[in-house]
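Here's the structure, in structure tokens; my notes come after.
Showing chain A:
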Amino acid sequence: MIANGLYDFIYGIALWILQVVAWFFNNILAWFSVGAWFVSPGVVEFLTTLLVALVVFIVGFLVSITFIWEERKILGRLMDRRGTQVGFLGLFQNFADGLKTFIKEHIIPDEVDKQLFNLAPVLLIAMSCFMICLIPIGPDFFMANLNSGLLLVFAVFSLAPFAILMAGWASNNKYTVMGGMRAAAQLIAYEVPILLSVAAVVVLVGSFNFMEIVSFQQDNTWLIVPLFIGALVFFISAIAEVERIPFDLPEAEAELVEGWMTEYGGFRWGLIMLSEYVRGFAACGVLVLLFLGGWAGPDFIWPEVWFLIKMFMVFALFIWVRGALMRVTTKQILGLGWTKLMPLALINLGIAIALKMGGWL
Partner candidate 1 sequence: MERIGLAPGGKTGDVLAQDIAQRFQQGVTVTKSTHNRLYAKVDKSVLVSLCTYMRDGLDFEHVTSVSGVDWLEEKKMQVVYHITSYANKVTAELVVDLPRDKPEVDSITFLWGGANWHERETWDMFGIVFVGHPKLVRLLNPDGTEVFPFRKDFVSGRRV
Partner candidate 2 sequence: MAEMWLNMGPQHPMTHGLWNLRVKVDGETMTEAEPVIGYLHRGWEKITENRKYPQIIPMADRLCYGASMSWSHLYCLTIEDLMEIEVPERAKWIRTIVLEAQRIGSHLMWLAALGTDLGSYTVFLYPVRERELFLDLMQNLCGARMTYNYPRIGGVRNDVPANFERDFTRVLNHFEKRLSDYEALCDQSTVFRMRMEDVGYLSPEKAKNLGVTGPNLRGSGVDYDVRRDDPYEMYDQVDWKVCVEKSCDAYARYRVKMDEMRESCNIIRQCIKKMKPGAIRVKPPRTAPKGKTGWAHVEDPRGEGFMYVIGNGDERPYRLKVRSPIFVTVSAAPEMLVGYKIADVPAIMGSVDMCLGETDR
């Protein structure tokens, strides 16, 4: 079903575990039918898929955590100051942040719509983690190799405004409602350019499957070369999707206190912050897969490591933009989205079609 190196490796482990259990049932309890059931292919495949999902999630989670560390350190260096010094080189800072939220008090303000208030962070973190398993990190290190992988990623990406609006509305606070509405307007405004730039890639490659996109780029050039405008549009729209500085109006520090996150504290806020960085992981991952040739690279290092290096460099670009620019107001965000990015995306689509028709690519 998922033919890749990770799956086979973990298949061996799962089989070994189940054989130990089966040996226990057969020899000690002499319950042969159950023992045989344990070793049957259905159960083994189920356990393997579970373990593969666990491994992929842990890797995705750790990479997102190191994004937080990377952001603090590079942002510090951009601002001529050292970043956090907690632990070795500041690496333990995000564990401290994460663990701290476990012991914080669970505050649910009483005039708040309880069900929605609790559901919003859960929805957000669920969507983000779902995206981790859709993004392949290497040729034989992924959870699911769907033919419509790219489509599913962007379907999940566009689910976020619902959770944010729900959070904003449920917190029953003027600031959060405005933050939620701004978030919805901004994310919808940036769905169109991002999907157009993705359409250009799909026109050239011909399929939604990440594997084929990367192999196409391995045969020909990286898609950033012909579709540079598309990559630029994707980069800017990805910043808006992930609500980072030039476009982080929903969480605008200056006017809306904390935007739609104001009423969340403790563990719920921890989940929301984590989901923000996991969405950053997903955005960088898709950008690398579509335009920077995924795990293509000279093979003295593992392909997975190539993929991670490129992702950290793209995220460093995100941070650099955050360090240099200021926040844009809603009117300008929507103006930029509709009037500037969309024509660029259309031009890019035109180029892609021309290349395809002309037969060069």
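A quick word on the picks: all candidates are chains of the complex that A comes from, given by their letters.
What we mean here is this: contacts are C-beta pairs under 8 Å (C-beta built on N, C-alpha and C of every residue); 3 or more make two chains touch, one makes a residue touch a chain; residues count from 1.
The structure displayed is predicted, hence computed values, not measured ones.
Trainee: Between 1 or 2, which touches chain A here in the complex?
Mentor: It is 2 that touches chain A.
Trainee: Which chain A residues qualify as touching candidate 2 in the complex?
Mentor: So the residues of chain A in touch with candidate 2 come to 75, 78-81, 174, 178, 245-246, 248-249, 252-255, 257, 323-332.
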